[in-house]
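What you see is the complex with one protein chain gone and the rest in place.
Moving on, here comes chain A:
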């Protein structure tokens, strides 16, 4: 029994993890500072596989961090900044307490600040990594840019968020990289494709927030601090990738147009500049003036092992994408004042359309309502009093639906005051066995180039009318029937007489019924039984897995069926109502 005694919990997984409190003590930081550090550095807790072992035998709920992570944090320069800040706060408090205003001023001037550039670089070593993580950053910046400039967070943060968000929107417009838009009840979702990475973000509807009390704004502010840094660098790089100035400059002619006399009306030049930028109506200035079209034909290199079909498909996809980007090219839109200006202007400009609005609504209007060249006017009121001939009056959903459908949808469904067709999510890709709403089916057909939707509807209507006609006819015929019945009775009597004469023969042969053995069904039954027997022979673990999978599948099917049934019930109810109203109208 020689050798050293092996102590428990001194090797293995117990030494790889560290609890939060211990980590905090090791870093000599307060809990809020530790939290900030973790947020900024992207350190998250880990769940050990054997919690009890790591927890030294206790089963208490604890948060564990990897010891390596904490050691990594130890070398972070901003940890020192945190400590300095703590000291600064202490000194400032002391100065205030002694009413030494001069000291307080001096301290405030020397307030320790830190930069997060190196953390951004460290967390995202390549640009694509940063793009992949941009979703949350964008959503957060868009949210913060809608905050009121009082309380909650610093005004500078809000302004910076607004600036960065507007810059990003301008980039998306310039690069035409928007792909999908979705009006949800939570806000508006956008999806853009930047350097092949899908970036999705959500913006709230522009209403004042009722700020919840159970939300820790400090946490959100810390995240925003990091996200603004990240977004700033990403914007810089993105602008430079398009040869655009950063910070963005509005294209020369537009600038001249807006600047002169109106310049004085706005409080500050920089502010009005941001406003102009956020109007999203002007294009941005390029570093190198575009001499000719930049659209250089890409040389295509056949990929190894790619068949001609695949190449064809790829080319087709590329073409479709180019077409999608130019969806609204040549169209001139005018936004009424009741529609949300920013999202619509953004979406229309992203697809090459021109857009304007009332001059009193926002800066940056390029043409007037009375402009005869306007092709579409976006209206969100039940009816329009004075309609101008030569333009469509449409509800805003048309723009979004068209973008998602990748084609300009027929306008009839979107006239003002008309009951809108459902707005579908472009993010759903239905798989085999999922429920597909009929509108989506119609849309898919339309994308394929067919035009079945309206026909069927018309047919249905015709059928309905026919049915109704039949009913009417029946009523008319009833009177005629009585005379016919008498004739029928006569005929029957004659037939009976004939039959009696036939009955003279004693033997009667009735044709035997052929009982068709449904071979297919038998086959199926047999197969299903075989399967059942085979399932009986499965191993326990596999059987468990199999049952789980099957349970999920069945649930999916059940849900799809439920939705289908609901839709059917709704449609029949709608149809009946239609009929009733029609009848009422007729009567």
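Here is the rule we go by: a contact is a pair of C-beta atoms (placed from the backbone, for glycine too) under 8 Å apart; a residue touches a chain by one contact, two chains touch by 3 or more; residues count from 1.
In the analysis below, contacts and distances are computed from a predicted model.
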| item | value |
| --- | --- |
| Missing subunit (named according to UniProt) among the choices "Ribosome biogenesis protein BOP1", "Transcription and mRNA export factor ENY2", "TBPL2 protein" or "A-type potassium channel modulatory protein KCNIP2 isoform X3" | "Ribosome biogenesis protein BOP1" |
| Residue among A:100, A:317, A:518 or A:542 touching the omitted chain | A:542 |
| Among A:331, A:361, A:384 or A:424, the residue in touch with the chain that has been omitted | A:424 |
| Missing-partner contacts on chain A, residue numbers | 35, 38-39, 42-47, 63-64, 68-69, 72, 109, 115, 117, 120-122, 124-127, 130, 132-133, 135-136, 139-140, 143, 156, 160, 182-187, 189, 200, 204-205, 207-212, 214-216, 219-220, 223, 228-229, 232-233, 235-237, 240, 246, 338-340, 380-381, 395-397, 419-420, 422-425, 427-428, 437-439, 526, 529-538, 542, 545-546, 549-550, 553, 563-564, 566-567, 570 |
